[in-house]
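Shown here: the complex without one of its protein chains, the others still in place.
Chain lettering (A, B and C) follows the sequence in which the chains are written, and residue indices restart at 1 in each chain.
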C-alpha cells in the first residue's frame, strides 16, 4: 500500500462502486468513507452486497488530513465548496460531480442553476478523460471526472475528429436506471421503469454542454450536437448510438470505407488499456461491471452517414472506474491497477 | 355478426394477438385458425393466457371458402403463395408479412432474398397504413399490412412531409423482444436479453426499403434514411426517436417553433382515431396492448434539428391491431370496432 | 347506466385499475374520483396510460351524496373514519383497506397498530370474497374487500376444508412490486428489485391474521398458518405455493389421489365465473390484468403432502377487480359485467 484515499459522499451508487473498487485496490488504503445520512452505520448495513469492513463517518475536512487523494461524490452545486476546501487543505481531489467540468464559469448558472465562486479552480481543473488528457491528469491537483454520457460519446467520436470535420452530430443514448441516482422517486419506482422505455430531457440535457465543449475542443471548431437520453429498464450501462456526416477541410462530404474507419479506430486506440474496438456491435453486457468502453463503427452508404455504437458501464468507466483510473495516473500506478476486474 | 374471418398461421405472436382481438370483435365470427405445428391443439394448449375456445387446424384453402377475410401471418417468402391462392379463390386478404409491401418487384430479391412471381398482386396490393391510404384500403382485395418499425416512423414524419423538405433523416428505434418472433434462438434466450441492450442489423435492416419507399412517396422525392433498430429487454412496444432537418422548397433551412410544430401535428391528426399527439414525450407503457400511436415533437434549436418521439405496440398498431383496423375499413365497420381496448 | 359510483383515494395503483374498470363498466357512471395529492389534475396527467376523461377532486363527503356506491382506497387506519362517514351518510361502501376485514376488534391494535372506534361497523361488514360470502355480499351495506395474499390462499384451500382437516399449512407467496404500493421508497427503487428476489416480513406479515381468521372459519376449527411473502421483479401478480397435510376427522393422515383432488376442485368451482382449475400449473401471465384466479393441485406422495399453486393479479382479483365483482353482486348486475376483459 502506497497511498491513502477517502470517499466523500460514499453512499450513492457511484460511491458504493468506488468503495468496492478501492477496498480491493492493492495500492491504496481507505482512510475514510463519509456520509451525512448513514454516519455510524457499516458499509454492510447500507449495501449488503458489499463485503467491505468499514463504518461511515460524517464529513470533516480536518479528519481527512492524512488522505492523499479524496474522491468527492456529491451532487452538483453541493460538490464544489467541499472540493475547494479539500484542495485548499492540500489534498488532491477527483470530483465526480459536474462542478469543474465546464471551462467557462458562465455556463454553470445557465446549465446547472448555480453561480460558481471558485473560478480559479475551474480554470485549474483537468477534464479527467485519460484518453484525451492523460498527461495533464498526471500532474493535476484537481480532476473533473467526466459525465457518463459524455464519456460514451467522446470515445466514440474522437478517432474521427483529427481526420475529418463532423456535421449533423446526433447522440442517441440509452442508460440504465442507476444513472438516475439512488434517491427514490416516482421516476425510479420499479413499476415506472420495468417493461417500459422512455426518452427524457429530450432537448437540453445538462450533459450537452459538456459534450459540445469537449467535442469542439477535439475538433478545433464548434460542433453542435443533438443529444437524446433514454431510460432503459436495466440496472447499469450506457449504449450510445452516434451519427454524423464527415466532410473534408473544404466542406465536401467524404465517406470512407468501413475498413478504413475500422483501421482508423483500431490505430487510434491501440495503446489504450480500456478502449476496445470490435467488429460486431457490442451489447451492454459486454462492459457491465467493467471499466471498458467497447465500440464498433459502421458506414451507412445509402444515407451518407457514419454510425458508431459505444457501450460503457455508467458507474465504472462512466464514473467510479474512470475515477480510479485517474487516481492511478495521478499516483504513477499502472493505469489498470484495481480496475481490470469486475466492479 | 356480419362477416367470417380466418387467421392463417395463427400461432406466432402476431397471430395470438389477432386471435384474441378477433374473438372479441362484435362484427366477426372466426371461421378457422390454421397452424402447421399445432394442428389439433386448442388455443389454450398453446397460449394459456388466451381464453378463446377454438382448435387449430391445418391450412387448406378449400376449407376456407366461406371466409370473407383471411389474415395471413406467415414469414416473408412463405406468405405470398398462400396469399395468392386465397385471393385467387375470391377471398379478401390482409397479409401481415412483407411480401406485398414493396412496390418494385425487383426489390424482393435484394432485400428479402426471394424472387416474387406474382407481380400482378404486388401492383394491386394496397399499403395498409390507414392514416395514408384509407380510401384505397376500403376498396382493396389485398392489403399489405405495414411493418412495425415503418409504422412508428411514418406516423412520426408524415405531418412534416407536406409542409417541408426533410434531410438528414435518422430513425433510431428500440423494440421489445416479441418483434423477433416466437421462435426460440440464442438471441431471444432470456439470459441474452434481460438486463441487456444492443443494436442489431445496424445498417441495411429490411424495413429500411419499406421506410424509404413510403416516406419518399409522401415527400414527393427520394428521402434517404439512416435506420438503426435496437433490442429492448421488454416484451412489447417500439419507441422510435426520429431526427431530421427541415428546408423550404428552395433548400434553405427552416426551424419552426415548437408551438408551430405541435399545432401542425395536432391539426394533421385531429380526425385520426388511433394517433395521439401529446406534450410530454410518451413512454412505451402508454401504448402497450393498445392500437394507439402516441407522439411528441421537439425542436432542438441549438442543433438545428427536429426530433419526434413516437411509440406503438409492435404487435397491435405495428401488426395485428392495424390489421383489424384495416379489416374494419374494408368491411365498413367503425374503424375502432374491436381495437379500442387492451389487446 | 343504472348506478353512480365514486372512488375515494383514486390515485394509488388499485385506484388506477379501479378507475379504468369503472370507466368501461356499462352499468355505472363515475361520479367522483378523489385525491388529496392530485386534486385538480386530470387522470391523464397522473396516469398517461389511462384514457379516462376526468379530473381528481378533493374528498368531500357532502359532494358524494348522489353516489350509490363508494370505493375507498385509503391505507389502513386512514380508511375506517372515511368509510364510517360514507356509510353513515347512507352510501354503500366497498373498502379496499384492511380496516374491516378482521372480525375481532382487538386484533387491530395488535396487527395494524390502531384502535378501531367503529366496532358496530366491524360487526356489520361482510368479508368480500364472493366465492365464500356471495349471499351476504348481495345484502351488505359495507364490504371489506379481501387482501391480495389471502385471496390467493383461500381460493386455493377452500375445496379442501369441507372434506378434510388441514395441518402443517404453509403459504409461500410471491408478489409483484405493485403490491408494495405507489409510494417511492428504497425498497421499490428499480435498482433494488430488478434482477433480484427476496422474502420480507418473513414472520408475522399482517395478512396472516386475515388468513387464519378466514381459513379457520371455513375449516370450523383453528388452523395455524406459516406465511412467507416474497417480492418478485415483476409488476403485477401473486403466485402462492400452498402446502398442507390432510387428515380425516379422527386425525389419521389421508392422501387422496391426484385425480380425486382434481375432481374435488373442479366440482367445487364449477359455477364460479372467476376461478379456473387447470391441469398444468399456472404461470402469472395467465391471469395478469384479469380477474381470474387459476390453480392446479398436486399430490406429493413421497412427502405425504398436498400442494396447490394458485395465481391471481394482485390489483384485479386481489383488489379492484374483486371490488367490482362485489359491486356487481350488490347491485344485481351479472357478476362478470365489466371485469371479464383486461384490466
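Basically, a residue touches a chain if its C-beta (ideal position, glycine included) is under 8 Å from a C-beta of that chain, and two chains touch if they have at least 3 such contacts.
Predicted model, so just to flag it, every value in this text is computed and none were measured.
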Taking the full complex into account, find the residue in B:177, B:284 or B:309 that is in contact with the omitted chain. B:177
Hidden partner chain, touching residue among A:261, A:283, A:323 or A:339: A:283
In the complete complex, which positions of chain B touch the hidden chain? 13, 177-178, 182, 184-186, 188-195, 233-235
At which residues does chain A meet the chain that is not included here? 24, 48-49, 194-195, 278, 280, 282-283, 285-289, 341-342
Positions on chain C contacted by the hidden chain, ascending: 168-170, 172, 174, 195-200, 202-204, 208, 224-226, 228, 230, 232-235, 237, 239, 241, 243, 245, 281-285, 288, 296, 298-300, 302-305, 307, 309
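The rule we apply is simple: only the chains that are shown with their structure count from here on.
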Return the distance between the CA-based centres of chain A and chain C, expressed in whole Å. 47
Which parts of chain C, given as residue numbers and ranges, touch two or more other chains? 194-195
